[in-house]
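All protein chains but one are shown at their positions in the complex.
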Amino acid sequence: MTPLQGCLLVSSLLFAIGLAGAVTRRNAILALVGIELMLNAANLNFIAFWRYGAHPEALSGMMIVIFSIAIAAAEAAVGLALIIAIYRHYRTTNLDQMKDLKG
Amino acid sequence: MTWIAQNLWLIPVLPLIAAAIIAVNKQPQRKLAATLAIGSMVLAFLLSLCAFGTTLLHHGENGVFREVAGFNWFQFGGQWLHIDWVLDPLTAIMLVMVSFVSLLIFIFSVGYMAHDENFMRFFCFLSLFAAAMLGVVIANSLLLFFISWELVGLTSYLLIGFWYHKPSAAAAAKKAFVTTRIGDLGLLLGMVWLYAETGTLNFYAGGHGCLEQSALTTMVTHLTVGGMAVSMAIGLLIFLGAAGKSGQLPLHVWLPDAMEGPTPVSALIHAATMVAAGVFLVARVYPLMSAGGLPVEHGVPVTTALTVVTWIGALTAIFAASIAVAQTDIKRILAYSTVSQLGYMMLGLGVGGVAVGMFHLITHAFFKALLFLGSGSVIHGCHEEQDVRKMGGLKKFMPVTFAAYAVGMLALSGFPLFFSGFWSKDEILHSAHNWPVSHLPFFLGCAGALLTAFYMTRQVALVFFGQFRGGVRESAVHSQSHEKNKPSSHQDSHAAPHESPAVMTVPLVILAGFAILLGFIGTPAWPWFDGYLTGEESKFNFSKLIEPGTLGLMLVSAAIVFTGLGLGWWLYGKRQRKTVAEPDVLQAGQPWIYSLLENKYFVDEIYEATIIRFNRWAAHVCDFLDRWIWGGAVLVVSCVTLGFSWLYRFTDEFVVNVGFDTGCESLREGGNEMSRWQNGRVQTYLRAIGVALVVLVLFLIWGRKS
Amino acid sequence: MSPAFIVIAIVTLFAAAAAMSLRNLVHCALSLVVALAGLAALYLALDAQFVGFVQILVYVGAVAILIVFAVLLTRSDTTPNQTVLSPGWGIGIAISAVVFATLGWATLNSPGLPKEMLQAPETTVKNIGDLLMTRYVLPLEVIGLLLTAALIGAVIIAMKEGPQKANSEEQQLKAEKPSSPPLQGGAR
Partner (left out) sequence: MFKTLDQFFVVLKHQVVGFVPAAGQPLVSALISVSVIPLVFATLFAFITVFERKGIGRIQNRYGPNRVGIPLTKIRLCGFGQFIPDGIKSLTKEDIVPRAADKVVHFLAPVVMLIPVLLAYTVLPFGRNMTVTDFDAGVLFFFAVGGAVELSVFMAGWSSHNKYSMLGAMRAIAQMISYEIPLILSAVTVIMIVGSLKLNDIVASQNGYTHGLAHWFVFTPWGLAGFILFFIASLAESNRTPFDLPEAESEIIAGYFTEYSGFKFALFFLGEYLGMFAIIGLGITLFLGGWTAPFSFLTWVPSYLWFFAKLIALVFTFIWIRATLPRLRMDQLMNFAWKFMLPLSLVNIVTVGLWHFMDPGPLRWLACSALIFGTYAILGRGLMNHQKLAKRIYRFAD
């Protein structure tokens, strides 16, 4: 197994863990955390492909990771703000209780 | 291009603005209204004077001074429609006359209408009328002329019906409007035809206006039905309009009834200016009228149109004068005299050309306005009494009015040498005398003059001499004056009439002065007016006055006038009637003639019997057609439509709706099916996404493999 | 495949699993921090120094704090006594397992992957900055715009809804103040 494949396996396992958490946990915050984990798995993929790819000097993978980290930060901020607003409305962060559109 | 000719439009626009402002202001602001109207009129008058001065300045240099200014209104088809105004002696003299008389009458009516609660409305209408009239005067394009003309008609309608609560007033307004419409129809037709012929409506447009040589020649040479020249046909049509407006013979019926309006209105519109508009129209299109006539030795060419004008004028003169003899309403008498004087003007136009007619128009405007205002003052003084039989002996009650009125009366009946009426009428008679076609108009004119002198004497005698006869019914009149809600000027009901306030008498005096003086600008010895209009120098030579033809004629007319005066005095002045009820002298003498005259030759009745009945019958026929024929057709069509709609409804309810219902039902069920998946649980979606990811990856892999 | 790499990977994965499976949310957040730090270490091990530091700065410094604040504001920092798993969690586990199986299988027998890593390239901060300013300048601007929008939007969303709900609980008093600085941290 080449190191690249190792990286990819790690990242896919990370992704799977994140997906499992996001799918199974009841708490909205944890769903968000799972999504963050999936994002990071993707980032790891990018880094790995950049490092083991044909043209590391192009730095493209790194750039994409930097941008995606920024986007992830924004996503986390907005998502958590949303969760807080929803919590104020429903008095809960339970995903399967916040299912109706009008409250 | 002089400044004033450029800005001539200001003259009508100023009163228009005044009218607008008065109209939009809130009601009881008499002072503002009066100030605005009179102020604008003063400005207009000054501008008119300025225009007049300009024409005097350029007088006598290369023919008639004439300047045209204007702007393009809108474009239809290939060509522009111009709104033009012209400044020439005719316009200038009319401008001065109209604005001056209107100004005086405005001032007068400030006093006369002082107690009417619709004061502002009245002044709004007056200003509007003045604007329209001035527009008529300055118009160079027949279109602008027509617009202003109709506006004049409208304002006259509004003002006649000013006291619309009186049914008679309302009816009179309607009558005036309808009757003048008949004439205006002719005018409109003539206008259209003129446009069709010459392609322009401008009178003067530097060589290719419709009154200038090129257009005229084409119109003269071009023949139409019955082999008469187009120019003549158009002229007749236009003259029909003029006749309607200034009450010539067949269409004169509205003018006496128009006396229902307030007296200043009668004075301004139905004596001085508006009725003169018809004459002015004929004078304006005189080149068209006289086109193609074979010229005779001195001056006036003879054409069919002018002949018609002459005859109509002569007949109207005698006809109306004879009616005026038997009237008892002071204003009606004046109205009929107005009609006859208008007839004189037409006669003058026909036989003597523009100058003669216009001269009489100007003088008449002044002394007739004077007379009307005098009668207004009398009526005002007698607490809204209009019946001459109930007056009498007012000489001592209202001396100023009497003096002014006497002057006006003498001027109207043409007292020799000193009064303007004499000169103008004399000129008409003179040119009628040497009219080549026939002498009958001349004799008619003389008879008219005689009658004029007679009935004016009668009126003055009845009103001012003798002793007052109206006292007994004073209270009744008073209450009557209350019930038509025009509060009388006198709350204390004392019987005696009284002199009018200065604001009313002063215009009288001014007008009286003009009534005397104006005559001297047109004497045969010094025909300045003639020269002014035709544009050549006029020099003073006294010999003209005493050359046999003129002198003889003057003597003849003087004799006629004296006869009339004497007859009137002998019949009415010498032995005054005692009571109101006592019959008239003529009535005692010649009962059926008197009744014939009193009922105005039954013209109204004749119209009633013929035209109006026919009209009613036609209305019935139309009603029948509408009710049964068209109605039936419409009924059939609607039934068919109803049938169709039934069919549609049937298909809608039992075919389309059912189909849609089933469709929607299935859609809803599908929605329910779907919504079990769309259950708001985020994690369900996430799972679906995961499955989709797996499927996608597998697909990609095997897509790669195969 | 250096032993350091393996160790860090194992730590990271375990921390991630803990973050997803622990009952107490604060513990989850803390182990998430460990996982992210481990990822940063992985980046360092892959010679991506700058990205590693940025990862630590953003995630450990900001996002973790953000999550912790959210946990506290939503009062879910106490261990719940009923289940923490949503209904039908078995399916979720299964699905994620299948996903991992697919991805791993695809990874393991996809032919065209490069075997050996090349010489470590020269990645100074300077040429990263040059690239950011030259080739990736448009994405940079867009990201800046996005961050500003996210900042403002988050503040607006998390703001108190108005007087009719203001009297509800005293979390809202804290709700505005701490929720804006962490966003700043996120936007750094």
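Order as written gives the chain letters A, B and C; numbering starts at 1 within each chain.
Simple rule for what comes next: a residue touches a chain if its C-beta (ideal position, glycine included) is under 8 Å from a C-beta of that chain, and two chains touch if they have at least 3 such contacts.
None of these values were measured; they are calculated from a predicted model.
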Relative to the complete complex, which of the depicted chains are touched by the chain excluded from display? C
Just name the one of C:Val60, C:Ala94, C:Leu132 or C:Met159 that touches the chain not displayed here. C:Val60
Across C:Ala101, C:Val125 or C:Leu145, the one contacting the chain not displayed is C:Val125
Could you please point out the chain C residues that touch the chain left off the display? 26-27, 30, 33, 49-50, 53-54, 56-57, 60-62, 64-65, 68-69, 72, 77, 124-126, 166-167, 170, 173-174, 177-178, 181-182, 184-185, 188
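In this section, only the chains that are shown with their structure count from here on.
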Between chain A and chain B, what is the separation of their C-alpha centroids in Å? 93
Residues touching two or more other chains, restricted to chain A: which are they? 19, 23-24, 95-96
Mind pulling the residue numbers of chain C that touch at least two other chains? 86, 92, 95-96, 99, 103
In their shared complex, chain B is touched by residues of chain A numbered 19, 22-24, 31, 95-96, 98-101
Chain C residues touching chain A - in the complex, by the definition given at the top: 1, 5-6, 9, 12-13, 16-17, 19-21, 25, 28-29, 32, 35-36, 39, 42-43, 46-48, 50-51, 54-55, 58-59, 62-63, 66-67, 69-71, 73-74, 76, 83-87, 89, 92-93, 95-97, 99-100, 103-104, 107-108, 113-118, 120-123, 127-128, 131-132, 136, 139, 143, 146-147, 149-151, 153-155, 157-158, 161, 165, 168, 172, 175, 179, 182-183, 186-188
Okay, in this complex, where on chain B does chain C touch? 681, 683, 686-687, 690-691, 693-694, 697-698, 701
